[in-house]
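Heads up, the thing below is written out as structure tokens.
Every protein chain except one is present and positioned as in the full complex.
Going by the order they are written in, the chains are A, B and C; count residues from 1 in each one.
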Amino acid sequence: MVPISYYLVLSAILFSLGVVGFLIKRNLITLFMSIELMLNAVNLAFVAFAWQWKSLNGQVFVFFVMVVAAAEAAVGLAIIIAVFRTRETLNVDRVNLLKL
Amino acid sequence: MIQAVDYIRVLPEIVLTLFGVAIMMVEGALPPRASRKPLGWLAFVGTLAALAATVYQAGYPGMAFFGMVRVDSFSIFFHFLIAFIAALVVLSSFEYLDAQQIRGGEYYGLILFGAVGMVLMSSAVELVLIFIALEISSISTYVLAGFRRRAPSSIESSIKYFLLGSFATAFFLYGVALIFGATGSTRIYMIAETIQGGKHSAMVFTAVALMFVGIGFKIAAAPFHVWTPDVYEGAPAPVVGLMSTAPKAAAFAVLLRIFFAAATPGWFWPVWISAALSMTLGNISALVQDNVKRLLAYSSIAHAGYLLVAFAAARDIGISAAMFYTAAYALMNVGAFAVVSHFASAGERYVTLEDYAGLGRRSPVLAATLTIFLLSLIGIPITGGFFAKFYVFSAALKSNLVWLVIIAVVNSAIAAYYYLRIIVLMYMRDAREPAPTVQNVSAPLGVALALTVAATIYLGVLPGRVLDYASRGAALLVR
Amino acid sequence: MFFLNHIWIIPLLPALGAALMFFFGRKLSKSAVSFFCVGLVVVAFVFSCLTVLQYTGWAAAHNHQPFEKIVYTWLGSDTSNLGYLTHSGRAADFHVDAGFLLDPLSAIWLLFVTGVGMLIHIYSIGYMAHEGGYYRFFGYMNLFMFTMLTLVLGNNYVMLFVGWEGVGLCSYLLIGFYFLKKSATNAANKAFIVNRIGDAGFLLGMFTIAWYLGSFRFTQITEVARSGRLSTGDPTITLACLLLFVGACGKSAQVPLYVWLPDAMEGPTPVSALIHAATMVTAGVYMVARSNALFVLAPEAMKTVAIIGAVTAIFAASIGLVQNDIKRVLAYSTVSQLGYMFLALGVGAFAAGVFHVFTHAFFKALLFLGAGSVIHALSSEQDMRHMGALVHKIPTTFKTMLIATLAIAGIFPFAGFFSKDEILWQAWSADNGAYRALWYIGYATAFMTAFYMFRLMYLTFWSPSRVEHEVEHHIHESPKSMTIPLIVLAFFSLFAGFLGWPHSLKGSNRFEKFLEPVFAREATQFDKSGKEAQLAAAKKEEEHANPTEYFLMILSLGAAFAGWGLAKRSYGKAAEGYTEPIAATAPPAYRVLYNKWYVDEAYDYLFTGRRKLGPVRLGAMGAGEAAWAVDANFVDGGVNGAGWTTRALAKLSVWWDTWIIDGLLVNGIAYSTRPLSWLTRMIQWGLVQWYALVMVAGILGFVLYYIFR
Partner (left out) sequence: MDPVATPYFFYGLSAVAVLSAVGVIMRRNPVHSAIALIFTLLSLAGLYLMLYAPFVAGVQIILYVGGIVVLFLFVIMLINIERMQREYQFNKQWLVGLLAAAALGALFVAVYVKGQSIFPQHAVRFPEQLNTQQVGKMLYVDYLLPFEIASLLLLVAIVGAVVMAKKRI
């Protein structure tokens, strides 16, 4: 029997890996994948908590989070395409027209 | 069982969705080169219908859909505010879209859909529903920010908003997960029961911090404000008018619910610090801006700070102060951005402070209108901004937040300087050559401006009724 | 009771005019504009007179209580409970009304604000006839009247603050009226920013009071303050009073925040007369007088008020000695006279201070309007070095201005004599002579005042003509609409003082008696027996007319005549290219003038050339100052001791004005924001991931706090 906190620690690790990816990668698409990693970490936490509280709510939440992730992915990738059209690059460092 | 009254309790959402869908269907039928004004009118009617639905709904308070949404004075207040803002933004967009030659009816559709999300945020009492509603409003604003497709800056603002927004959302969601883990529920009123009954574990505190991140991002509170100036600068001006007000109002509603209805502990110092930081950073940064949209962006950060002061004040007086401030701030800011969007003209060329030189003589009415909004943002009496600030400060003082009040008063004294710069430029400087041409204000924009001016003055002179309503909502919330 | 019950109409009348101008001004003809704007102010004046008349009747029947009319609940609400706990743990309502208060104090302000305002409006018809933006001018003026009346009539601090901010705004708009002149817009900005500092103080003071005493309403606060529940010297009350006084310093141009007022003369002359001489600048005095019940509980604050007032009086008067611009002389004179008023308030002679406000309103408005008439006659010449011999060319202006000058110089029996003398007497005698040092300052100032005012009169009217030839042909007396207000004001400058004819001269001092209910120290004042006791005490005082009082009276008359005589000897025959007679006897005095210009240029140079704020510039400037001081000492080793002191003071004031206020406060804001903007730049450099990192840092901070709390 694996204690619940193991799952939670795993979710924390995955979440931080997502944060790392978001903070340091230069490719917009990978940045975006990092956000997916973070969302998955949350899902894992939800399922673990659902198991903990013997409540199915947690599982239903995961379902909704996936819907949101899908919606974000669709819009996000479309925006990325639009960026690519205007700049011919996906390097996030180049997206810095607007600054003080 | 679901009854008819359940549907009444989500009536504004239903109305807005139906109109949004209708717009999307008519959009397909319109020839590609035609102006999208008819869709705009349809959207305007939709927002009016939503206002009517809100008023109707006010007679049917209570929970609906198995405890998912709750209609009370609190949510009615925000429903009304958000629908009103949406109406104003729609009105001020007609001219803008024509000037920018944007022929996408989706624009209006997205405004309405976004409004659904925001309205729902303010009445939802279940964190996952709040999250979905938040996403609806976010996604539609991400896209709206990038609507000026010819301008790289607009797309850039869209992608920045999108990336940082999703990042912040992930934190919010993690916070929801943690609170679910700690209390076993995501229903705000059940969370409240659990928290009040039991001990406060570290997980609850962390959850509050994480949710504050997500909401703090939306309301542009320091240190989660960093996206604001860039995004506001690049996004189309009427959209900025929308996203600097309506989603903020909705996010404040959520924050109020989380802090006070769910009675989560330990938010005080983070809010205190965030308020002080937002005010100070926002105002100081605004002092050195040359771009009007950036300047207003920093000003909106500072205003988020004042609002958080009201949060820190807590109790029902703090909550009603926050609600009132939200309304006053939203109205004056929408108005200011409506003027900016009119003046920016095709391609958003005229957005530096220099461009406003001499506006007082070339277009006196427009300048006078902007002056009223700016005076309200400064907090000069008989405008809504004055009383809102006054009320927030006295609420804070009543909670003995002496230092925060001192910081806030000093900040509002500093803030006068940069708003005044615009007024000085408009009235006391000659226009540079060649002077930017100012088109005549079109009828819909005129109506929008008149409404916002009237509302701003109304809130300053006769705030009693609105305040009453807000305090009733606040009382319900803390109960 | 009609007028009393509809007192709220008074401020709304000019507001209506302002609204009309805002919406339709551009389409109206000049005569229509004057008809509406001036007409409404006239109606407001008549209305006010009737209201005050009705009040006196009402008050006699109601134990001289203040009359309050609450129109509606403005802030806060009637239905729901917005209660809170004050500092002391008492429950209080969050409640601010749109309410109006009429008591003797506000009645006096009401009368002279509408009265002088009306006259100045009439005067402006002639003065502004040939200026652009006619409707704009009258719109602003009416807006000013509205806000000023709100300030005066409000029954709580918040209403007072509304008017306070409003008059500041109107002042700002009107100073910058000639917006094409860069100096005008700079002056407007300076005024706004300096006032803003004061406003922050006021706001904090107001909140402190509400937090401590649980109300914003004057009557309630006064009641609490006089109930004896608060001890004298209560630190919170002292703090609140000092904060309020910061606000008063800003609005009423006291050291160190006085600097905006001389620059404010960039506005049209009627504006200077109305706003920057007669009415708005007395708002600070009004506020302190209104808070008298609190101030008497805070002796330290009172002392501060008195000292600041005295210092301002002599500081500004000394600068006035060396100015050449006719309006600037008057501006410094205004600052100086305001100092007198605060001196009076500070020593506890509230009625004397208010009395001086009252008389000052007439003669200073008259002086400004007269100066405007002179400027008008001389085709916009403001430099007194290019005036002279106007005595027969513009006789009405001359006569009226002479009356005003006699009044301000404090010569019997003109209005200024009574009020100034009362202040000096109170400074001498208050608290058994605790403030006697301030009397000497006040006395010296009286001498200076007489000197610079007669200097102005001689240079303008009596001395040989130094007017340029093209201008000389156009000299003409001003139109009727301008001279009639002058005459009316002259009448009041002559006779208004009689209202306060002191007991010592067998008078009855009606003015003070009228104000008695406001400044009574005990709540029992309103009781019948208390009232009688008070009257008996007054009678006793009357009988004990001190011989010192007569002596001081003669002494101050002597100072006034000495100033007059000195001015006559110095400027009586100032012909073309005259040297300042002071400069002849004391060359450094001439250098004061000369160096003032030099400092201005150096100032420009320094700000356009160098941008670094810090020891370098201040050091350079300090060295320059030191060199100048050494130079002056060598050349003039003490030929004229009195002259030297005066000059040094003048120099110091100019220095303060230029470097500390202009340099640090006004421009300093702009410069100090530059390094601050690096802060912004550091956070805001456009990279998404950097932004995300800032956010993560914030999250880390918050989560850390939660874990280790």
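Here is the rule we go by: a contact is a pair of C-beta atoms (placed from the backbone, for glycine too) under 8 Å apart; a residue touches a chain by one contact, two chains touch by 3 or more.
The shown structure was predicted, so the numbers you read here are calculated from the model rather than taken from an experiment.
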| item | value |
| --- | --- |
| Chains in view that touch the one left out, judged over the entire complex | A, B, C |
| Listed residues B:F84, B:F147, B:F343 or B:Y356, member touching the removed chain | B:F147 |
| Residue touching the undisplayed chain, where the options are B:T17, B:N291 or B:Q439 | B:T17 |
| Residues in chain A touching the chain absent from view | 1-10, 12-21, 23-27, 29-30, 32-34, 36-37, 40, 43-44, 47-48, 50-54, 56-57, 59-60, 62-64, 66-75, 77-82, 84-85, 89-93 |
| Residue numbers in chain B that touch the chain omitted from display | 2, 10, 13, 17, 21, 24, 64-66, 68-69, 102-104, 106, 109-110, 113-114, 116-117, 120, 126, 128-129, 132-133, 135-136, 139-140, 142-143, 146-147, 149, 158, 178, 182, 201-203, 206 |
| Interface residues of chain C (partner: the chain not displayed) | 687, 689-690, 693, 696-697, 699-700, 703-704, 707 |
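Rule of thumb we're sticking to: only the chains that are shown with their structure count from here on.
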| item | value |
| --- | --- |
| More contacts between chains, A-B or A-C | A-B |
| Distance-maximising chain from chain B - centres being C-alpha averages | C |
| Chain B-chain C separation of Cα centroids, rounded to whole Å | 42 |
| Approximate Å spacing (C-alpha centroids) for the pair chain A, chain B | 26 |
| Junction residues of chain B - those touching two or more other chains | 159-160, 163, 167, 229-230, 285, 288 |
| Chain C, residues touching no fewer than two other chains | 677, 680, 684, 686, 688, 692 |
| Residue numbers on chain B that touch chain C, as the complex places them | 159-160, 163-164, 167-168, 171, 202, 205-206, 208-210, 212-213, 216-217, 222-224, 226-227, 229-230, 266, 269-270, 281, 284-285, 287-288, 315-317, 320, 364, 368, 375, 380-382, 386-387, 390-391, 393-395, 397-398, 400, 405-406, 409-410, 412-413, 416-417, 420, 424, 427-430, 461-464, 467-468, 471-472, 475 |
| Residues of chain A defined as touching chain B within the complex | 8, 15, 18, 22, 28, 31-32, 35, 38-39, 41-42, 45-46, 48-49, 52-53, 55, 57-58, 60-61, 64-65, 67-68, 71-72, 75-76, 79-80, 82-83, 86-87, 92, 95-100 |
| Residue ranges of chain C in contact with chain A within the complex | 677, 680-681, 684-689, 692-693, 696 |
